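Take a look at this one; I'll ask things after.
All protein chains of the complex are present and in place, except for one that has been dropped.
Chain lettering (A, B and C) follows the sequence in which the chains are written, and residue indices restart at 1 in each chain.
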Amino acid sequence: MRIGLVCSGGDCAGMNPATKKFVEYSLELGYEPYFIREGLEGLIEGKIEPATLKEVSGILHKGGTILQSSRSKRFFDPAFRLQAYQNLQRHSIEALVTLGGDGSFRAMEVLAKEHSLLYAGIPATIDNDIRASDYALGVDSALNVILESTDRLRDTAESFRRAFVVEVMGRDCGYLALASAIACGAEVCIIPEMGYSLQSLGARLKEELGTGKRRYVLAIVSEGAKASSEVVSWLKEEVGIETRITILGHVQRGGSPSVYDRLMGFRFMQKALDSLSLGKSGVVVLREGRVEFLSSQEASSAPASLPLDMVRLASRLMF
Amino acid sequence: MRIGLVCSGGDCAGMNPATKKFVEYSLELGYEPYFIREGLEGLIEGKIEPATLKEVSGILHKGGTILQSSRSKRFFDPAFRLQAYQNLQRHSIEALVTLGGDGSFRAMEVLAKEHSLLYAGIPATIDNDIRASDYALGVDSALNVILESTDRLRDTAESFRRAFVVEVMGRDCGYLALASAIACGAEVCIIPEMGYSLQSLGARLKEELGTGKRRYVLAIVSEGAKASSEVVSWLKEEVGIETRITILGHVQRGGSPSVYDRLMGFRFMQKALDSLSLGKSGVVVLREGRVEFLSSQEASSAPASLPLDMVRLASRLMF
Amino acid sequence: MRIGLVCSGGDCAGMNPATKKFVEYSLELGYEPYFIREGLEGLIEGKIEPATLKEVSGILHKGGTILQSSRSKRFFDPAFRLQAYQNLQRHSIEALVTLGGDGSFRAMEVLAKEHSLLYAGIPATIDNDIRASDYALGVDSALNVILESTDRLRDTAESFRRAFVVEVMGRDCGYLALASAIACGAEVCIIPEMGYSLQSLGARLKEELGTGKRRYVLAIVSEGAKASSEVVSWLKEEVGIETRITILGHVQRGGSPSVYDRLMGFRFMQKALDSLSLGKSGVVVLREGRVEFLSSQEASSAPASLPLDMVRLASRLMF
Partner (left out) sequence: MRIGLVCSGGDCAGMNPATKKFVEYSLELGYEPYFIREGLEGLIEGKIEPATLKEVSGILHKGGTILQSSRSKRFFDPAFRLQAYQNLQRHSIEALVTLGGDGSFRAMEVLAKEHSLLYAGIPATIDNDIRASDYALGVDSALNVILESTDRLRDTAESFRRAFVVEVMGRDCGYLALASAIACGAEVCIIPEMGYSLQSLGARLKEELGTGKRRYVLAIVSEGAKASSEVVSWLKEEVGIETRITILGHVQRGGSPSVYDRLMGFRFMQKALDSLSLGKSGVVVLREGRVEFLSSQEASSAPASLPLDMVRLASRLMF
């Protein structure tokens, strides 16, 4: 059997370790691994080549993806999906592994159903917004990058009475903001899924700053909450403290994959290939510490939700 | 209820986040938190003080433990344990939380039984050798420190035909060596729990170096295997490649706690305090992704073992 | 003689190593060291205490300043300067060392002249805008923090066709932007001291992106140029590439001092104390690799300028 690997959507740390395991484990299972470059656009364009051990040597510690990724609007069009399928057929590729998010998995499922392909989706997005999976590749690395920055802000915050607002990524999902706010000990955390009350937060902060119990404020704001400027103004004007903003942007996507992302990349890929070899299509997920394989129907019917214990830990940072 | 916190044995990253949560969550539950300084020796000496929020402010990102730790031979003597108990009585402390390893948990259990105390053990050791728990605080941080070093060795290895032997910690447990060898893509991994064949490894490496397929060799050796010098000589003399050794030592213990160790520190501590509040004594563990509380009997009857999937991933690095 | 140390203006990495050397070397010279806390505001408020070796133990690797800093408008008022002087008199302090920038040095000079004090200024600001000195403490550390971020952006940039705009600090001085743009190999660098032509830059970039010679663009913009939004729009609309912004903010101030900042902190402080012990007032500077002591008149008459070789290296990033 020939199996193709494609990255889709935003890149993240952990894609390269998973890519290395894809080649090694495919060969171990007796399959022929193929690379599809530049995401679904590359699939449409036929950028497909046999994968070699040589190309994946020395990539474990590299951020991003050596396969390159893309977003593809054309893939919504059946004509372009047919073209993509014909490219696969030309190389006799019968199964596909996709590193990406829910959107990419749905796209693959449509393609797979239309043209009788096997496919396996592996969660890989720093947004951690895959419905059925507790974890997506890249999240641990992104969180550690964010923490490095907030730890540095504390140095300067302790030197000078000041507030910092840090905007972190996550699109519509507040997970990155929530986890980093808890892990760095922030005073304020604003995420798109939950409400917040600047009034009650402000009353508490003003009191603490007034009595000298607190010298600085660290606020984490999820980009999806679209509240960074509001929080900056509120800190300056209502709380009355000099305030500076940090927008980390794509710095959060990059950097060498953490140990956790390397090991999860291996485990996810191994499960994906094991499942394809049993003739199954679907999505690899982490649930309660176990790596499992779900049909796409099971995967998409899972409710999207933030971990309750985290929400509980962070509730006093919102109200 | 008054609850004391004590660190025992080797320190590790994650103890400080757990310590912060100890104070905050105790207060939230209506308990009075106390610090016992300098480990079990400090308990015998009566180094006990009320814990304050002020002392745990700004410690989340600090490595090691602000409470300081120690190893105590005297604690094996009932007379000194009595002295320890009397110190606790003097402060009306009825329950203890211990950050440490299996040895420390057993010591606490003996004390608790002798003098009707409640106690909860929290796994905290970079050796990851707690029988019943898949995870101990400090492991993720230690692994990321090791990886940073091996990633740096690759830079210089690619510049010059050379082999590197990296000795990592773990006492009698090969987990750190195993996980870091897999995560950094090492060619050789020697751990105390498993045999190894330098002969078959050597044959493969010589062939790969001879054909130019490989330019360098990275070998991870667990300190418990006591094989570092043997591996160095073998690489120099049998494999025939210039070889240098790196002994990371206690550098692996230090450094700012990773996000994972901060979050696990919070979760472990919360479970420990919740269990004590229900009148239970025992050990907090992570099993298949879930944080659970086991009686000390259950905890100590668990079989010590390395994760099978890791052993499988690494077997070709040993034979 | 009693000597006081005060930090003034923005904090930076390197202040703590200099502070440690202040205490150690003062004692070595037979002087009595004093700390003035919270900057010139603290001087007016009389926050003055004898310095101890104990307080400076273990601070070498800490970012920011343990003395805390502030900006003081009141210090422009002779009445408050008199109050500051009386505070110093109360502790019999005859000489002052200030870690800060040109503005702080001028403030100290006025105070010193009014009340017959000795003073020595030590350049310490990540803006590197001290007229007479090639170097100010904190610059090397800040540059390494910036580079870490731009190196991470490259990972993700290589995975996806994209442009990044990174806004870096420096107030009216483009040094940080200039040096980091050169060191990270940026394609665009905008600083307040120099003009720029988005038109000619755009023509070149469009051609390179069109022919596939280039896959991504990295633009460094100094905050003082107030051009970040303009550059983002230009990249999106004129150059036609998906663009994201990173604003590092005060993250650049923090973090552990680099080796260079620690060693320069020692050298600057040693020169400051040696000069005070000779009865001289003025400013410590680095000029052509030598640490020198200039009278404030000499120091303030130096022309402010960017290093010509750097400007030359970066000119193709501006036009």
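Simple rule for what comes next: contacts are C-beta pairs under 8 Å (C-beta built on N, C-alpha and C of every residue); 3 or more make two chains touch, one makes a residue touch a chain.
Note that this is a predicted model, so its numbers are computed, not measured.
Although it is not drawn here, the omitted chain touches the following shown chains in the complete assembly: B, C. The hidden chain makes contact, of the residues B:F164, B:Y196 or B:W234, with B:F164. Residue B:I245 is the one among B:L29, B:V110, B:M194 or B:I245 that touches the chain not shown. In the complete complex, the residue from B:V23, B:A112 or B:V145 that touches the missing chain is B:V145. Where chain C meets the chain that is not shown, the touching residues are 17, 20, 58, 60-61, 134, 140, 143-144, 147, 151, 154, 158, 179-180, 182-185, 256, 258-260, 262-263, 266-267, 270, 286-290, 309, 313. Listed by residue number, the positions of chain B touching the unshown chain are 7, 10-11, 13, 15, 62-65, 68-70, 145, 149, 151-162, 164, 244-251, 253-255.
Everything below uses one rule, namely that only the chains that are shown with their structure count from here on.
With chains as nodes and touching pairs as edges, the resulting graph is an open line. Put simply, chain A has to spin 180° for its C-alpha atoms to lie on chain B, with the angle rounded to a multiple of 5. For this pair, chain B with chain C, the centres built from the Cα atoms lie 40 Å apart.
Chain A and chain B have CA centres that are 28 Å apart.
Within chain B, no positions touching two or more other chains are listed.
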